[in-house]
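With one protein chain withheld, the remaining protein chains of the complex are depicted in position.
Chain nomenclature is as follows: A and B, assigned in order of appearance, with residue numbering initiated at 1 for each chain independently.
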Amino acid sequence: MKKEITCIGCPMGCRISAVLDENGKIVSLEGYTCNVGKKYAQEEFTVPKRMVTALVRVHGQNRPLSVKTAKPIEKSRIFDCLKQLESCTVILPVHAGDVVVPHVCGTDVDIVATREMY
Amino acid sequence: MQKRLVYNLMVDVIVIGGGAVGCATARNLSRFRLKTVLLEKASDICEGQSKANTAIVHGGYDAKPGTQKAKYNVLGNRMFQKVCSELDVPLKWNTSLVVTFSEDGIEKLEQLREQGRQNGVPKLSIIGRDELFRREPNLSREACAALLVETGGIVCPYEFTIANAENAAENGVRFCRNAEVRKVSRDETGFWTVESAAGTFTARAVVNCAGLYSDRINNMVSEEKFHILPRRGEYYIIDKRYADTFHASIFQLPTKMGKGILVTPTVDGTILIGPTAEDIDDRDDTRTTPAGLAKSLKFGSRTWEHIPLRDVITTFSGIRAHCDKNDFILGEAPDAPLFFNAGGVESPGLTSSPAIGEFLAGLVADRLHAEPNPNFQPVRHAIPKFREMDAAQREKAIASNPDYAKVVCRCETVTEAEIREAIRRPVGARTIDGIKRRTRAGMGRCQAGFCTPRTVQILSEELHISPLEVTKFGGNSKLLQSYLFTKGEDDHAQR
Partner (left out) sequence: MRSVDLIIIGGGPAGLAAAISAYESGCRDLLILEREETLGGILKQCIHNGFGLHTFHEELTGPEYAQRYIDKVLQYQIPYQCDTMVIEVTPDRRVTAVSRANGLQQFQAKAVILAMGCRERPRGALAIPGWRCSGIYTAGTAQRFVNLEGILPGKRVVILGSGDIGLIMARRMTFVGAKVLACVELMPYSSGLKRNIVQCLDDYNIPLLFNHTVVDIKGRERLEGVTVAEVDPKTHRPIAGTERDYDCDTLLLSVGLIPENELSRMAGVRLSPATKGAVVDENLETSVPGVFSCGNVLHVHDLVDYVSEEAGQAGKNAAAFLRGEQKETGRTIPVVDGFGVSGAVPQKIHVGGADEAVNVMFRPRGVYRNAKIVVSAGDRELYSRKARILTPGEMVNLKLRPEQLRRIGEAAELAVKVEAS
């Protein structure tokens, strides 16, 4: 099976194509122009991952806190992750980098605050 | 929910309609000892044709001699300076020009001048190319002559209307908005009952200033029926950067090709191009259309050859209350005692409004044997505009109110102090558009992109409503859907 993706490693946006076998293993890969692109393509063709940035409830406020996954998580888990964040409430003060939810959705990835809020 | 007030008041006069004519009439009624209520169907005054027109104080050459239009145009024009001085409304006598693009139009210009003379318009003259281009160097070179109307001016129509309303309110007139009139009837005792969305009122006299709906109000009570034929016009507004491009308001001499499109500076420094004229069925259909906008540009470019499309601020349409009688219908209805009409008032309605207001109020007062109001205060002060102050004035303004140091609308330099005052004033702003028209916040280049979040917040604070209830212009024109997260239960309890 042949698949094509757009590399997002940099603004170049290289088109990378891969031939995959029936188990989803990459047989051949072409179109990348750097190691970042190669690595991205290998992951994107097998286990695509995304950084997730989101908003969470702050106790006593309408204004939300911005957060992110400390590392990319599997693309297929994005909405599970958002779902889990819906039920989360943080109490101020919060500092950038503070862990808001550890091991989101049972992964090894923490949700951390991306800003200060007092 | 906003509280709905239900009045059941016995008053002397009910004015139906809060446009230029209604507000001018209300102001003039407050010169007498009369208890007056003005009912406006929209969420704010000046929401109909008074907010979307050419903003010109017409000289009065255009109307056929002997018509009410001709009479009140000329009378109104003469009153404008005094009224604007009293009400602190910017007015500029920039002159009007009616331009012809062909030599054979000169004869028609002469006819217009003669018509103007008959109407009593002073200082009309025909100028040739040299004089024309000396005055208007950026005018298309196709122009060959023009009628110069020295008594032509420009004014901001909503500032003018709102100023009339504020002054009327300060002198005791009550304003009810969101008060669409559903029924007007006269009982056997001779009193008028007006049923509205804001309650039922009883009055000795009713003045119909309902603009686009003036026929419906009239036709409820009088057999002397007339009909409004709504006519839509579409406009462009061009950036202030071009403020110096034209000095006069430049009309085109009507030809077989159409009435022509006006290009005029506004008192706020932008340039207005329009209007088209399209008869439509729906009187509230203020849509802009591809055809209408294209036409405005096409004909506008006869006057201004290279209209800078990259610097369009916005487009809009306005609907004129053209009447099948082809004239203003003014005065007491012959078969409905103490029911007065300002019906079919379209252009030059803004110019005529001070004269119509004075005439109708005088008539009402006369019929009701009203005494003059000894406490009438003709002077109204505009919201001090930060953008027009010099450094010393700014320093002083900030010292007295630190909100003057908070610029909310960057494009038009409107401060929080001005916005809050616009809400707190009599007949104050209740909507984003209301703030816009009272302060110009959101009227500039970014078209409220930056200031909307802040004006929403200020409105919500001042009116003690949730930001979710703030509207653009009332009704269901809400800006925001919901909070992502609401505060916890305990927080609600504290509020």
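General remarks:
In this text, a residue touches a chain if its C-beta (ideal position, glycine included) is under 8 Å from a C-beta of that chain, and two chains touch if they have at least 3 such contacts.
Owing to the predicted nature of the structure, the values given are computational and were not obtained by experimental measurement.
Contact with the undisplayed chain is limited, among B:127, B:382, B:398 or B:463, to B:398.
Across B:67, B:255, B:286 or B:301, the single residue that touches the chain missing here is B:286.
For subunit B, the residues touching the absent chain in the complete assembly are 236-237, 284, 286-290, 292-293, 312-316, 391, 394-395, 398-399, 402-407, 410-411, 413, 432, 445-450, 452-453, 467-468, 471-485.
Within the complete assembly, residues 5-8, 10-13, 50-51, 53-55, 61-64, 66, 68, 75, 78, 82, 96, 114-116 of subunit A touch the chain that is not shown.
What we mean here is this: only the chains that are shown with their structure count from here on.
Contacts from subunit A toward subunit B in the complex involve residues 55-62, 64, 89. Only residues 483-488, 491 of subunit B touch subunit A when the two sit together in their complex.
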